[in-house]
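Heads up, one of the protein chains got dropped from this complex, but the rest are sitting where they should.
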Amino acid sequence: MENKLLETENLTIHFGGVRAVENVSFSVGEKEIVALIGPNGAGKTTVFNLLTGVYQPLSGAIRFKGERVENRKPNTITRMGIARTFQNLRLFQNMTVAENVMVGYTCRMRGGMLVAILRTGPFKKLEAAAEEKAHEWLSFVGLSARANELARNLAYGEQRRLEIARAMATGPNLLLLDEPTAGMNPAESESIMELIRGIRDLGAAVLLIEHDMRVVMGISGRIIVLDYGEKIAEGRPEEIQKNERVIEAYLGKKAAKG
Amino acid sequence: MKGVAPGRRTVIRILTAAAIAAAVLLPQILQRYQQYHLIHVAGLIAIYVLLALGLNVIIGYTGILNLGYAAFYGIGAYTAALLAIHFKISFWLLLPISGLAAAAAGALIGMTTLRLRGDYIAIVTLGFVEIVRLGLNNLDFLTNGPKGLPGIDQTILVPQLTLAGRSLKLDNDISYYYFILLLVLAAIFVLLRLHNSRVGRSWVAIREDESAAEIMGVNTTAMKIQAFATGTFFAGVAGCVYTHWVGFITPELFTFWESVLLVVMIVLGGMGSTAGVLLGALLIVGIPEVLRDVLQQFSGGGASSMKSFYDNLILARMLIFGVIMMVIVIFRPQGIVPPKRPRVSEKKSGSEPAPDGGV
Partner (left out) sequence: MLFQQLINGLTLGSIYALIALGYTLVYGILLLINFAHSEIFMMGAYFGVFSLMIFEKLHIFQGAPFMLVACALAASMICTGLLGVIVEFAAYRPLRNAPRLAPLISAIGVSIFLQNFMMIVVSPESKTFPDTIPLHVYKLGGTASISSLQVIIIVVSVALMAALHLFIKYTKMGKAMRATSQDAETAKLMGINVNMVISLTFFIGAALGGAAGVLNGMYYGSVKYNMGFIPGIKAFTAAVLGGIGDVRGAMIGGFVLGILESLGAGYVSSAYKDVFAFVILILVLVFRPQGLLGRKISNKV
C-alpha cells in the first residue's frame, strides 16, 4: 500500500447523546480516490466536518501527512493541505467567479494590509499569481468564459464546478468532495467524474461522499461504508458490492426497490 | 481601476474627475455667493463621508453590523481634545494618535464579539456606544461631563504645516474643508487598494459566508479584527479633525443616533460601494442642511410658513430615515449605487494547474 496521506484512528463524536461518529478508523493514500458511502444520517458529512476542524472529535486522532489535525482551526487545516466542497453549495454569491477562486488561493499568500496599501513589488507579483491561479483552475473546470460573472448567476452544475475550482485553489493534497454530482444528470455526472480523475492525475488524493452508485463504483479505488456512525465495511468496489452487511444496510434497500 | 470593462472605465474616470473638480471648486463658488454657512456644511459633509467610508469597511465589506461607530468617533475626539488641552500635543501627532486610539478600541470590541453572530454584535456595539456616552457624561473630572470640553485654544494651537515653502494653516472653514477633502481622497485611495487585494477579498468572503471563508483558508479571526480596527481608525481621525475644527465637543455628539445616521448613509448609498457611500453621506447630511439654508433665505430668516415647514421637516428627518431604511432593504437591498466587483483580465490560461499552491 502507498504512503498514508490521511489517517484517522477511532474517531468519535457525539451530539447530545447521539453517536454521530463512533470509533471510525480509515486512511487515504496519496493520489488515491476513496468513496465514503452510507445511508442518510450515517455520519459522512460529520466525518468531513471533523477532518476540516469544524467539529473537534470527542476522542480519537486524525493525522495528515504525519501531523495531528485535531484542535486546529479550519483555516490552518486548509493551509496544511485539506480542502473541501459542501453538500449544500456555499459559494460567495456576490463575488465574481474568479474572485471565489482567488479567495481559495488567499491562504497561499503572504503580506497584510500595509503591503496591500503600498502595492509593493512582491505584493503585485502575488496578486498576479492569484489571478493566474484563478484562470488556471477555471479553465480546468471549464468556467473560463464566466470568470467575471457573479457566482450567483451561474447555473447549478456550474456552481458545483466552481466549488471544486475554489477548493483546488487552496493547493490541497487531499480534496474532500461532499456529493459532487448531487442533482446532476448522467452526462453531467460523467464530466464530474472526469474532473475528479483529472485532479488525481495532478497529484491530489480525493475522498468523496456520494450517493450515485455509478459514480462511486466508476471512480473509486476503495470504498468505506458508514452506518449509524460506525464503519461497517471497507474494500474495493467489487468487494463492497458483495458485502452482506452493506447490502443489508444500504444497497439492500435499493435492490429491493428495483 | 484595472478591472472595469473599457467603456465603463472611461465613464467612471470622467465622473471621478468631475466629482473631484466639483469638490475642489465648491468653496470658491460658495464664497463668491457669500454662502459661508454652506462652506461649514460642506466641511461637515466631508467629515461624515470620512466616517461613512470607515464604517463601510465594517458593514459594507465585512458584513458586520456595527451600531456603535459613533463611540469610536467620540474616542478619537476626546483623545485629541484631552491630549491637546493637557499636554499641548501638536495636531499632526494627534491625528494618528486619535486614529490608533479608536482602532485599538475597535480591535478590542472586535475581539470580544468574535464568536458572536451578527445580530448579537449589533447589540454589543449598541451597548458599547451607550457605555461610552454614559462614561463621557459621568467622568466629570476628565471629560467635564455633559457640559462638554471647550477649548482647544484656537489662537495658540492653529494646526500649521509648511511644505515646500507654502504653508497649510487650518484656521477657518475653507482650510478645514480642503484638509478633510484631502483626508477623504487619501481614505478612498487606501480603501480601494485594500478592497482590491487579498485583504478585501477575505473581508467580502466573510460577509458572504463566514464559515465557508474560514474553511477556504481565510483566517476569519484575524481578518475580522483587522476590519474593525481599520474601520474605526478613520472614526478616530475624523474625531480629531472635528475637535480641532469646531473646538467644542459634548457627549451628545457621539450617540447611538449618530451611529444610526451613518448606517442609513451606507444602506441608502449601497453597502460596500464607495461611490454609494459618498452619495449616501451627501444626501443624508446635505439635503436637510441645504434645505434649511435655502428656506431660511426665502423666508428672510423670519418666522414664516416656510420656516415652520422646515422645522417640521427637520423634525421629520429621522422619521423619513426610518422609512428609507425599511424601503431600501426590502425593495433595493443593494442601495442606490450597488457595489461593483473588480474584474480580472479575460485571457485564458495557457499553463496547467498544479495542486500544490506553489508558494
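Going by the order they are written in, the chains are A and B; count residues from 1 in each one.
Convention: contacts are C-beta pairs under 8 Å (C-beta built on N, C-alpha and C of every residue); 3 or more make two chains touch, one makes a residue touch a chain.
Model, not experiment: these values are computed from the prediction.
K.L.:
Which one, B:Ala103, B:Leu194, B:Val267 or B:Ile284, makes contact with the chain that was left out?
P.N.:
Residue touching the absent chain, from the options given: B:Val267.
K.L.:
Which is it among B:Gly63, B:Gly217 or B:Gly280 that touches the chain not included here?
P.N.:
For the chain that is not drawn, the touching residue is B:Gly63.
K.L.:
Can you name the residues of subunit B that touch the chain not displayed here?
P.N.:
Residues touching the hidden chain, for subunit B, are 59, 63, 65, 67, 112-113, 115-120, 122-124, 126-128, 130-131, 134-135, 138, 210-211, 256, 260, 263, 267, 271, 312, 315-316, 318-319, 321-326, 329-330, 333.
Quick note on the criterion: only the chains that are shown with their structure count from here on.
K.L.:
So, what's the distance in Å between the C-alpha centres of subunit B and subunit A?
P.N.:
Each chain reduced to its C-alpha mean, subunit A and subunit B end up 41 Å apart.
K.L.:
Okay, in this complex, where on subunit A does subunit B touch?
P.N.:
Residues in contact with subunit B: 52, 54, 73-75, 78-79, 81, 83-84, 86, 90-96, 98-99, 102-113, 116-117, 119, 123, 126-127, 129-140, 144, 147-148, 150, 166-173, 199, 202-204.
K.L.:
Touching residues of subunit B toward subunit A in the complex: what are they?
P.N.:
190, 193-194, 197-202, 204-205, 208-209, 211-221, 226, 230, 341-349, 351-359
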